[in-house]
Every structure is written in C-alpha cells, then in structure tokens.
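Yeah, one chain of the complex is gone here, protein chain that is, but the others are all in their spots.
When the chains are written out, they are named A, B, C and D in that same order, and each has its own residue count from 1.
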Amino acid sequence: AENTKLRFAYLLADSDLPILVAQKNGDFAKAGLDVELTEVQGGPAVVAAIASGSADVGYASPVPPINARLNGINVKMVMALGHEVDPDKKFSWLVASSASGITDLAGLKGKKVAVNANGSLCVLTLADQIAKVGLKIDDVQQVVLPFPQQEAALEQGAIDATCTVNPFYASLSKNKAIGAKVLAEGVLADEREPVLNDVIFATDDYVASNGPALKTFGKVLFDTRQKLLADRSAMEAAAVEFLGLTPEAAKDFTLPVVKRELTITEAEVQVLLDAMKRADMLTQDMSAKDMVANMAP
Amino acid sequence: MDGFSAFALLLRFRALVSFLIIVAVWQLVAALGLAPEKYFPGIPAIVSGFLGMVANGELAAAEWRTLLRAMLGLAGASLLGVGLAILSDISPAFRRGFAPIAALIQPIPPAAVVPMAVFMLGLGPKLYAFIIILVTVWPPYFNGVAALASVSDIQIRSGQMLGLSRWQILRQIKLPAAMPEIFAGIRYASTISLIAVVVAEMLAGHDGLGFLLVRKAFAIRIPEVYALMFVCAANGLVLNAIVNAARWQLAGWHLRMTGQPA
Amino acid sequence: MSLSRRQESLRGLILPVAILLAWQVLAWRASTPLFPGPWQVTLSIWKFYPQIVGQIGYTLMRAASGFLVAAALMIPLGILLGRLKTVGAIVEPIMDMLATLPPPAVIPVVMLFAGTGDAAKISIIAYAAAVPLLMNTYEASKTLHPMANLVARSLRFSRLETMLRIDLPASLPMIATGLRLAVASALLVSVTAEMLLATNGIGVFIQRQQENFQIANGLAAIAFISIVGLIINNLVFQLEKRWLFWHYRSSDTHGNG
Amino acid sequence: MAMDVVLSAQGLTKTYGAGKDALQVLGGISFAVNRGEFVSVVGPSGCGKTTLLFAIAGLQGVTSGTVTFNGRPVTAPPKGVAVVFQDYSRSLFPWKNNRDNVAFGMARIQGLSAAQKRDKAQEMLDAVGLAGFADKYPWQLSGGMQQRVAIARGLASQSELLLLDEPLAAVDAQTRADMQDLLLDLAIRFKQTCVLVTHDVEEAVYMADRVVVLTRRPTVVDHEIVIELGKKRDQITTREDPRFLAARHDVMTSIRGQRAHAPASAA
Partner (left out) sequence: MAMDVVLSAQGLTKTYGAGKDALQVLGGISFAVNRGEFVSVVGPSGCGKTTLLFAIAGLQGVTSGTVTFNGRPVTAPPKGVAVVFQDYSRSLFPWKNNRDNVAFGMARIQGLSAAQKRDKAQEMLDAVGLAGFADKYPWQLSGGMQQRVAIARGLASQSELLLLDEPLAAVDAQTRADMQDLLLDLAIRFKQTCVLVTHDVEEAVYMADRVVVLTRRPTVVDHEIVIELGKKRDQITTREDPRFLAARHDVMTSIRGQRAHAPASAA
C-alpha cells in the first residue's frame, strides 16, 4: 500500500536528533510513513509553515504553538520531546560574563541581556528567573541576538548576560575570556516537577483526521530515541552528522530527556501558561484545555 | 614598456587580484589580533573549513542552488523592472499610479513580510521568487525610468520623422539609448539578488548557502561560516561577469565609446 | 487642461485601489490571522500608532545617520574611481564582492568591531546604502561623454576640479537614482538590523508582533515605514525637479505642444 | 511642373517659455511650397528656422497658425517627410554603425528586405563619400563625416518632402559642392520637394527655385526671391550666370536691409 505522507517542519535542535536519524535509516518508511522533512529557522517559522499548509506537523519549543493558539491559529501540541527538572536535568542557562561584574540575578537590573528571539522560551526564562529577586522583565535591557553571536558579544562586552542553551552554553562556559558566571539554570524558577521544553504540534484538522499517522510517527521516534540513548557512540556520531558538532563538542552532547515517554499533558502546558502570565507575556488567564491533544504512542 | 604589460596583466586578472586583496586584508586584521581569533579566524583556518565543506559535498550543492536561484531571480527581476519602466514610459497613467506604489513597497524589509509570504506562498520556489523580486526589481526599474525619460530629444525626433510608432521608438531608440544606465541598475540588482536569496534561505529556507550559513553558525563552526561568506563574495564576481557579458552584447558601443577596458 | 490632469491623476489611483481591493479579497478568503487584509491593518494602525511613531523615530535616526555617512563617502569615491579608470577597473571587483555580502551575515563581523550598539547598526546601514550610491556614481562618472572630459582638460582643470565641477554635475541624474535606491536600502537595512540586534526601533516592534503572530500589527508598522519611504521619495523628486531640470528638459519640448 | 501646393504654412507663431521668460520666436510666418520645388530658407542666427522646420515636420507644436502637408493639417510627423537635423552629432545613434544608421532611414519603407536596406544604405554612404566607413560608428567619424551620414540617412528615406537644416555646415568647400550636386540630382530623380535651411547665401541661391528670406525675431517672411535658373545647375556655369549673381545680390541686400532696420538688438 501507499505510504501515508507526513510533512514535518522543524528547527534544528538537539531534541529532534532522533527524527533525523530515523529518517536517515528509513525507519519511517518501514513503518508506512512517507516523511518529508523541512528545516526552517525559528519557532514562528515552523508555525507559519504549518499554518500555510507547507507542513503538517512541527517541532519547536512550546512558546510558539501557545502564542499561535492565542492568536487564532489552531494548532495543538501532540507530543513532548524534552523536559527539564531539578536538580541537574537543566538545559537552559542564564549566564553573565565576569567583566560585567554581575554575580547574581539581582545584578541583572539595568544590564544588557541577550535573548535569541522575541516571544521565545528565553524571554520566559529570563522573566521567570528574575521574578525570584523581584525584578520585572522591563528592569533589564533585552537585546535580541541569535545564539551563535552571543558568545562573541559576551566576550566583547557588547552584552552583560545572556540566556543560552547547548551547544552554545558548553562553548561559552569553557571560554576563559568570558569567565562565565551561571546566574540561573532552567526555564522556570520552580522546576521541582518536569517542565516542558520541546514539543511536537499539528493543526486541529490534521490531528482530527490523521491520528494514526501521528501515532506511528511517535512510535518510530520513541524507538529511535531509545536506541540512541542506549548507544552513546551512535548518539555522538548522529550529533556530528546532523547537528554539525565537532567530534569533541559531541562528547558533551546529551538529549534533554527527562521522561521516557512522549506523553504530553495539559498540566505541563498550564505551568508554562501560568509562568507566561506572570511574565506579562499573556494578557489574561489561559487554559491549556484546547492546546493539547496527546498523541504519544 | 614593462610597466605597461604588468598593468595590463593586473587588469586582466583584476577579479582574482581583488579577491586576493580582500583575503590579504582579512589576514592582516586577523594577524594583528584586532578581534579574538576564535571569532575572527585567519585565512588558513578558513581555507581548511572551506576544504572540509568541499570534501563532503555540501558546499557544491548549496552553492549551485543559491547561484541558480540568484540568476533566475535576477533575470526575472530585471525583465520585470525594465518592463515596469517601459510601461511607465509609455503610459503616464500607469506611471502616476505605480510610482507611489514603488515608493511604498521599496523600503519594506523582506524579513518583515516573510511570515505573511510563507503563509501565502509556502516554503517553496514561490517564496524565493517573491522575496527576490520584492527587493531586486527596483534598481532596473528606477534606472530604467530615469534613463528612458532622458533620451535625447533629437534622437526621438529622428524616429518620429520616420513615422515610427511609439512602440518602435521605444524599442529602436529609447531602449538602446537607455541601455547603459539600465545596466548600471542591473548590476546593482545582481548584488542584491544574491543577498536576497541568501537572506531568504536564512529566514525560511531549507537548503542553499544561507541555510548552510545559519546551520554552521548554530554548530559554532566559525571558520566555515567565514568560508561561506567568502563564497558569497565570490558569487558577486560570477554574477557580475554574467551581467557584464550581457552588457557587452547589448551596450558594448557605449563601453567602447567611453574607452573602457574590456 | 486642468480637467484632464484631474482625470489623469484619478486614473493614477486605479492601480493602487485595485491592489488594495485584491488584497482584501484574498485576505477574506484566507481567513487566518497570518494573512490580514488592509482593513485589519487599518485597525491595527489606529490602535498602535502612538507606539509605532515613537519607535520609528529611532529607526529613522539610525537610517539617516547611516545614509549620510554613505552619501558623504561614496559619492566622492564613485566619482574618483570613475575618473581614475584603471584604478576603478581594478577596484570594481572588490566592490562587487563586498556588495554581495548579505547584511545578516555581516552583522556578526561588524559586531566584533563595533559592538551591538548604534555604532554597529549605523555602520551596517551605511554599508548597505553605500552600494547603490557607489555603483551609480561610479557608472555615471566613468561613462560620461568624452567631450566633457576634453573641455575640462582644455580648461586645464586639475583632476579634483574636473571631478567637482564637471563629473559631479554631469553624474547627478544617475546619482539621484542611486540616492533613491540608497534611501530605501538604508530604511530597509535599518529595520532589518533592528530585527537582528536591537533594543528599540520599529524593527523590534515588527519582530515582536510577528513572533507573537500579530501580523496585522506588524503590517501596520510596515505601512508607516512605507509612508516614510514615500515621503522621502517625493522629497528626492522635488530636489530632482529643482536641480536636474536641465537633464529632463526634453520632456517639455518634444511631443506636440 | 504643375503648381500644386505640397506644403503650406499659415500665420505660424511660436512663443517659447511663459511669463517673463517668454520669447516670441515666430511672429506669423506664411509661405507655400509646390510639388517638386526646392526652397531655400535664410535668416539670421536664432531667428527660428529650426523652430519653423520642426513645426513643418510636425515635431513641435506652434502657438498659433497651421501647417498643411498635401492638404492635410500637420499635427504629428506625417508620412513622407524626412528631416536632416542641424545637431547632426546628436541625431545619429551611437549604438548603430554608420550603415545601420543610414538603413534606419528606411525603417518605414515597405517591401524592402533587411539585406536590401543594407545594400541601399551602403550605396548612399558611397554617394556621400564614406564608402569605407560603413562599419565604423558615428563617434569614430569627424564632424563633417557625421554630417554626411546624417544626409545619407535623410536621402535613404526617399521621402516626398525633405527638410534639411544646415546639412552642409561642417563640410569643406569641395565636398560641399559635391554634396549640393548630389542633393539636386537626387531631388530631381526622386521628384522630391526640398526645404533647405542654410547660412550660405550662394548655396541658397545655387540650390533653390525660390529663396525665402526671414526677418529677425519675432520672425516673419521678409521677402521671397524666385530664382530663374531652371532645374539644371552647374557649379561653374551657374555660379557665373548673371541671373545667379543678380539673385545673390538680391538676397544679400534683403538680409543687409533687415540689419539696417534693427542694428542695436542682439542677432
């Protein structure tokens, strides 16, 4: 029989490594899926690709699909690909350079802090973390700067602190000229429960009519991820091949996996919604009810 | 005349010479350590990054796509730009209507309309065509309008006298007379068509040089990022060579009349 | 006569109105917030104009500074290169190469030397505005009719004088076109640079709106940019009428009066 | 020669500019040209001869008055009229070589293939003494040679009415004489009607069946002198003919006379 077509839009990040590996190995095809991958730059572009009909399913951090839903673009999150949790499974950092003289979150007041994009997970991170010390997002100077340029900017003193992720965190924390000082770890200040980092989403229509395909997709994804997690050398090789890391950088590579399953819950999303509300990224209370349709295998 | 032949040689290989000049300046800045080596690597590191990308074939594939898109885009945008200029020349009503539209659209940054454009056009070739044309039509259009408006009246009268129709006057007199200036516009268009392609690939692409650039940046492979920038620059030369060839065909008289080196 | 002029300008309105209508119809049919029509954009303008006007000030300041730097440096340079034909011929490819570097790729390099502040942005804007100015000026001055040069030489003008008193005025028509393109380029890159690294300006506003899928608000800001472009363009046109009437004189002599 | 009027101008006036910049050039010019006639027009520099020729050719409107060609009012360049422009260096196309510039004069002639036009153009270039320059471009020629290319282009069109605006100003005496005879010869052969603007009184008389003398600005027709020398002219005998000398004298006096009336103002 003809394979079911599934067009997948993504931005390149650690979490979607299993998808790329599965595609390369032909695992999707074997499972009866004809997956077409489209890489784009940034979460909003993934949403645009899906809303425009250029893709069926997308991968991004949870903020873009939440924002999309809030603005009338009917997408639902169907699987969770990555989480963070206390104490040590942390995949985002707030870092200051030693030259800036900042030693704690309170020191960020009035300083230049880089975020990779507006309305991104990074903004949420910054807002939620500094809220701990009673600061508002407007108390710092946000500078929009893509991740790759942040290290140089820190070293040159163009920015004082930044919100970063891997592999950039790994690189800049080794950079002696910066003398990176970690101010906070994790997206949210409170991460006693796992906090959602990466999601897969699709339009309501697609979810309604292509449930089985999504489930198959999740199954292949899950299996491949398990294999990678079990085989360190395969993981490193994949990181070099698909993420373009140098072999040395790949040695430090980890998938942000906290929960074994891909299951996504409304509660997880609600935590983020509440945090966004606190950070003034939402104007009103929001319920995660319509935003989630768990399709994990 | 030893000095002369050396000069002629220099002229002949001026493209190569200028490339080497840029490389040399770069290396000088790198060697002086004006910026940390990590972010501003020397030429040897860039070359090895370049060779790496050549070896695994990703560069050739990306380069070919980008160049092809830029060439197609340039050809399309030039034809469209000149076409609009011609329309403006023959129809004052069109000119009045279109001039403000041109002025309105021209400063719109493509990055700002990409989200909307993606929705309308998807992520395929239509999107590229839209972005390239959005930024690239203007130089041929503006140069064309200005040049067509300033063709010598004696020449136009010569055509009128022969009973040529407006269209014939346009084709046989105004266009040839305006050609040198139009080509100045096309030449600038050639540079921005390349930029537009690369930026489009960066914003919403999934292949090509721009995409590769972002990808390398996110993989913190700085020498390769710079190698790609040098490739972009070299593309400028390639495209310009093509434009110049066309120019010799269509406006060679002007180059000879003003005594320019081939 | 004045009636037919009115008719002419009315006819000139047909095209813009048709485009707006087509856009609105498309937007209705698309029925998604990602593709708003002119009506939604108008509403957004109404809602956001104080904010937009405030932000556009920063953008314009930077665009103007970059543009002025470019004009001050590139017009003389273009004329110089056009006059020293051999030097020009050798430098030309360098110009072509530097001109093709995409600003987003150049920003990181500029940042290394100029930081992320206004200096960096203004340099990038100047760089982008420089290209059309340099190219048009250079082309104009190197392709002047040989007679102009002969006259200059017979008057024993020094190179500098010739450039100033003959090459410059004779090239002005093409420089004017270059200016138009450069103005647009400066605005465009000013906004783009803000989108890539900025703390304020209309680019930041647009990006914030877009990344929050408020496309109509983004377009409202774009509409303002466009209008600024239109105003500047008309300004250039007025200056052209004043200073370049000698070049376009033919328009009032040919044809049947 | 039947006295049928090919061209007539009635009360032409033309004012350039407006307001305080206004300059009235033509002050009401009327004259007619018969079929097959060769009319010379002379007048002081800047009096409006080129303006008049443009009006006749339908290239530029007048402020008042009418021009008719073959009985029809002229509002746009009519078919069957060719012009050799005074500003020869600008009227040739720098992007065409000389042969193609001349062939361009035949653009609207039906029933000639491109090759035939080129042959014919070559022939015309031979006739004006530029056989070897067909493949060169106008900007590779001397002033006089350019002017001859312009004449060749005008002649190539074989139009019913040929308007010549100082077509021989830039050639030497000998070439000038040759070109005069060429023009006269072709005009008779192709039954062309010609209007020639010239500053050379001898030439005006030598070429013409009638000389129209214009006044200074605002210009009107001062005088018309019919030259009774028959169609056949010869550089030596005609110029020695007493009727020629008399006519020349007439024209001269008529020009001088104007001068006497208005000595102070600028010419």
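Convention: a residue touches a chain if its C-beta (ideal position, glycine included) is under 8 Å from a C-beta of that chain, and two chains touch if they have at least 3 such contacts.
This structure is a prediction, so every number in the text was calculated from the model and none was measured.
**Student:** Determine which one of D:K14, D:K120, D:R148 or D:R233 touches the chain that has been left out.
**Tutor:** Checking each option in D:K14, D:K120, D:R148 or D:R233, the one touching the absent chain turns out to be D:R148.
**Student:** Where the complex has a chain not shown, which of D:A22, D:A114 or D:A173 is the residue touching it?
**Tutor:** With D:A22, D:A114 or D:A173 as choices, the missing chain is touched by D:A173.
**Student:** Looking at C:A114, C:A170, C:L188 or C:I202, which makes contact with the chain not pictured?
**Tutor:** If we include the chain that is not displayed, C:A170 is the one touching it.
**Student:** Mind listing the chain C residues that contact the chain we can't see here?
**Tutor:** Answer for chain C: residues 145, 147-148, 150-151, 153-157, 161, 165-166, 169-170, 172, 246-247, 249 touch the chain left out.
**Student:** Spell out the interface residues on chain D facing the chain that's missing from view.
**Tutor:** 16-17, 42-46, 48-50, 86-87, 89-90, 129-133, 140-145, 148, 166, 169-176, 178, 199-201, 252, 255-256, 259, 266-267
The criterion applied here is as follows: only the chains that are shown with their structure count from here on.
**Student:** Distance-wise, how many Å sit between the C-alpha centres of chain A and chain B, to the nearest whole number?
**Tutor:** Measuring from centre to centre gives 37 Å for this pair.
**Student:** Whole-Å distance, chain B centre to chain C centre, using C-alpha means?
**Tutor:** The answer is 16 Å.
**Student:** Where in chain B do residues touch two or more other chains at once?
**Tutor:** 36, 39, 115, 119-120, 152, 157, 160, 202, 217, 225, 254, 257
**Student:** Quick one: which residues in chain C touch 2 or more of the other chains?
**Tutor:** Residues 32, 34, 108, 112, 146, 195, 207, 210, 213, 253-254 of chain C each touch two or more of the other chains.
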